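Every protein chain except one is present and positioned as in the full complex.
Per-chain residue numbering starts at 1, and chain names A and B are given in the order in which the chains are listed.
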Amino acid sequence: MTRRHGERLATLLIRVAGVSAIAILLTIFAFLVLEGTPTLGEVPLGDLIGARWYPIEDYYGLVPLVLGSLIVTLGATLIAVPLGVTTAVFIAEVAPRSVREVLKPFIEILAGLPSVMLGFLGIVILAPELYSRLNLATGLTAFTGALLLGWIAIPTIVSVAEDALDAVPRAYREGALALGATRWQTIWRVTLPAARGGVLTAVMLGIGRAFGETMAVMMVTGNAAVIPRGLGALFAPARTMTATIAAEMGEVASGSTHYHVLFLVGILLFVISLAVNLVGASVVFRARTRAERILS
Amino acid sequence: MITPLRGRRRRSQWTQRLGFALLTLSAIITTIPIVMIIFVILQRGLAAITPEFLFAFPTDGLKAGGIFPAILGTVYLTLLMTLAVAPLGIAAGVYLAHYAPATPVTRWIRVAILNLAGIPSVVYGLFGLAFFVIFMQFGTSILAGALTLAIMTLPVVITTTEEALRSVPNSFHVVSVSLGGTDWQSVRRLLLPQGLPGILTGVILGLERAAGETAPILFTAAAVYLPRLPTSPLDPTMALPYHLYVVSTQVPGMPPGIQFGTAAVLLILVLAMNLIATIIRSRARARRMW
Partner (left out) sequence: MPFVSQQPLPEGRAAKIVVEHLTIVYSDGRESLRDISLTIPANAITVLFGPAGGGKSTLLRAINRLNDLTDVLRLTGHIRLDGVDILTRETDVIGLRRRVGMVFARPVVLPMTIRQNVTYGLELAGQRDRRRLDDAVHRSLSAAALWDEVHDRLDQPATSLSGGQQQRLCLARVLALEPEVILLDEPTSGLDPISTEKVEFSLNELKANYTIVLVPHSIQQAARMADHAGFILGGELVEFAPGREIFVTPRDPRTQDYVEGRFG
């Protein structure tokens, strides 16, 4: 019966599709490793941990890049986490329905804004503002990048944290209120602790988002691959791992050492992002994905 | 003894008022830049969007003329990407929602999807370069770029589809089986049709993201300037987000009109897709028969 055969075929294709995610992930990792590990044969390990990144003269020290990513991500986290979590609390616990209906779409719009557009505004408006108001040598600094990245990471934190807060059973809140607690006290002593896992996941995902961002940082951090020194480093140009790849891969000869090193940086990015995201997702809370939020 | 309730209550009321005010402030701080961004881009960019801007080629080293090839390139890339990611992602979502047994392999699949979702976009670009451009020998092409974007968007489509199908009541499937239906018939006649709005919303939001991404197409598809439109999927192409990057950083003396105009077109495209997804979502919710 052709109907039976059609069904068998459909079921088979569905099963294959189901397993494909694993195959794709492994393939990605495989090719990154394929193109990245030759570095270890071409560049001495000591050089890689060096402090100079200057490929033109064969200096492949990764430290400035890693530190650059770290500083910018840290700055972004310091901005995104307080704002993101408190906005999530606002939406979930304080805002009246009408405000919610307006605010949530706005956050979703922010999530959808292309990072290159934000980078563009960063160059054209944010950097000059910071340059003049803060009296800096240039407006293109790690701080500018952190500021921009912070806002880029906020929607991720808000949506996941808000879902976590929504998932706290009403009984918890009602119980606290019945005992005479104010709504404020309920939020901080009952609801938020109950949603602790999900909020933590939200923060980790936000950090991951900031860490993996490319275009916006590339455009506003000034792209100077130097090791940040001291506190003033925040207000000096820097270079992230992601920006390095994006900026330099275009001019690199396939198969050259520089090419391999950039892939090595890619492996680093892959592994670190994975670690951050897995930690975030493994926290005991079924992190509702954006998709589910879409449907609710 | 009567506890001085009034004093204590008044203080906790004040704490609450202050706290709520701070939370409101935080929400305002978060939202204001969004409004400003949209406002600034539209204010300075809308004026530049003339029919000539939309349908003509760039001239004078990109400093004049239009951005048509960039717009068309983005259309090609996203269309081809959808052709690649939709069947695979939806099928995988169907598998997870309906067919996947409770075995360790299923858990690995979910872990893999989580991992894929966390990979930075530039790393996808690297993979696209190594795999599609070089290994598969597609060269810098629409095909390579679209496939790279497809892989990047895959986790979102899979997850959205699975959630959309799971939200359909299981009782429908049980009834269908009790009437002599197979698993596939449940999927085809009940799950997919009922889950379609959710799936569509997810695909559109994936599209929206892909349309604005630059890093994955940087080394797989994008060209700074092409004198002719691409004629085959193996040709490279200009693209809207990359064009914005180029005109805002790579060309000295670029008129702000071109820059803001390009940004405005991109913004409108993104907002439009957002709006469509929202409309689909709310209409579906209203017409839901369960």
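As a convention for this text, a contact is a pair of C-beta atoms (placed from the backbone, for glycine too) under 8 Å apart; a residue touches a chain by one contact, two chains touch by 3 or more.
Since this is a predicted model, take the numbers as computed values, not measurements.
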Left-out chain, listing which of the shown chains it touches: B
Touching residue (missing chain; options B:190, B:215, B:246 or B:267): B:190
Identified contact with the non-displayed chain, of B:18, B:174 or B:275: B:174
Touch residues of subunit B, complete complex, unshown partner: 169, 171-172, 174-182, 185, 189-190, 194, 288-290
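Everything that follows uses one rule, which is that only the chains that are shown with their structure count from here on.
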Centre distance in Å when subunit A and subunit B are each reduced to the mean of their C-alpha atoms: 15
Subunit B to subunit A touching residues, read off their complex: 12-13, 15-16, 19-20, 22-24, 26-27, 29-31, 33-35, 37-38, 40-41, 87-88, 91-92, 94-96, 99-100, 105, 108-109, 111-127, 129-131, 134-135, 151, 154-156, 158-164, 167, 182-185, 188, 198, 201-202, 205, 208-209, 211-215, 218-219, 241-242, 244-245, 248-249, 256, 259, 263, 266-267, 270-271, 273-274, 277-278, 281
Subunit B-touching residues of subunit A, taken from the complex the two chains share: 7, 10-11, 13-22, 24-25, 27-28, 31-32, 34-35, 82-84, 86-87, 89-91, 94-95, 103, 105-110, 112-121, 123-125, 151, 154, 158, 182-185, 205, 208, 211-215, 219, 242, 245-246, 249-250, 254, 262-263, 266, 269-270, 273-274, 276-278, 281, 289-292, 294-295
